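Only a single protein chain was left out; the remaining protein chains are all shown in position.
Take a look at subunit A:
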Amino acid sequence: MTGLFSEVFLGALLFGAVTAAIPLLLAGLGEQMSEKAGVLNIGIEGMMIFGAYLGFVGAFYSGSLWLGFLTGALGGMVVALLMALLCVRLGLNQIVIGIGLTLGLEGLTALLHHFQFSRSYPRLPAADRTVIPFLADIPILGPALFRQHLIVYMAIALVFVMGYIYRRTQLGLNLQAAGDKPAALDVAGIDVVRTRTIAVLTTGALAGLGGAYLANVGAGIFIPFITNGAGFLGIVLAMLARGRPVWVLFGALLFGVCLSLTTAMQVAGINIPTDVIQMLPFLAVMIMLVLFGRRASLPAALGIPYERGAR
């Protein structure tokens, strides 16, 4: 059976929603950690696209998606290392450096793609799916939610790991203090620069992983500018979620579902302007997160480089 209300169509829409949400989730979780530590990481789009490129290269040449995820995460970390060096260690303007890194890496990856793949446009085979017994048999929801690549389940589990780290561990407290009162953290004998560097590197790894997922699973190919602003959406999610990982998950899934809804409305032949339909995901995420996430606040020292003794 096919058609608008068929199980196949609705399942495909939901599956697409999850696939679209995962890169945003990973980027958003990464950005959230940077922001918690006081670093406004505008360069996350650059980390994502470099992760997408290296992730695709890794998967394509090795034939292993997992190796692709690893190289993607490493790629994001390499960019994050630059960000940490320039913004955390040297205290340069985080916005300027972030934008510079993004523009530079979009250009670099386009150039690398030109020399490597621009005549062959290699594509990866469809990603293997991990089937969760019993749950995968639920009509519509089963195939969409419980027949995903293993990395999807790991990304969702990461949300709860992050929540645990922020609430229950010393590292979480250090990150919070590095963003709220870095001088107090310094007085307590914890290295603020080191704490922020760890946060930025983790951000890079997650953003790179998100980029690798986008290229290897989401698209099955790398092309220049493939991230198409996903990193910036991750920043928006992190900002609106204000420190709560589960709200990043909620925002990313809501965005993915709304994207699929826009497709469904168009396929249904609803004759309203496409621009109006396509505003839905952005509007929905902003409204929901502003309404429910407003009680949380952003770190007091967000975007301010830490310099010992400075007033």
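Observations on the structure shown:
Please note the rule applied: contacts are C-beta pairs under 8 Å (C-beta built on N, C-alpha and C of every residue); 3 or more make two chains touch, one makes a residue touch a chain; residues count from 1.
To be clear about the criterion, contacts and distances are computed from a predicted model.
When the listed names "Homoserine O-acetyltransferase", "BMP family ABC transporter substrate-binding protein", "NAD(P)H-dependent oxidoreductase subunit E" or "RsbT co-antagonist protein RsbR" are checked against UniProt, the chain not shown comes out as "BMP family ABC transporter substrate-binding protein".
The residue touching the chain not shown here, chosen from A:Leu81, A:Met154 or A:Ile221, is A:Ile221. Remark: the omitted chain is touched by one listed residue; of A:Leu81, A:Ala110, A:Ile132 or A:Met239 this is A:Ala110.
Of A:Val8, A:Leu171 or A:Ala300, it is A:Val8 that touches the chain left out of the display. Screening A:Pro133, A:Gly189, A:Gly269 or A:Gly309 for touch with the missing chain picks out A:Gly269.
Seen across the whole complex, the unshown chain contacts subunit A at 2-6, 8-9, 11-13, 15-16, 19-20, 23, 106-107, 110-111, 113-114, 118-121, 123, 125-126, 214-215, 218-221, 223-226, 228, 259-260, 263-264, 266-269, 271, 273-275, 278.
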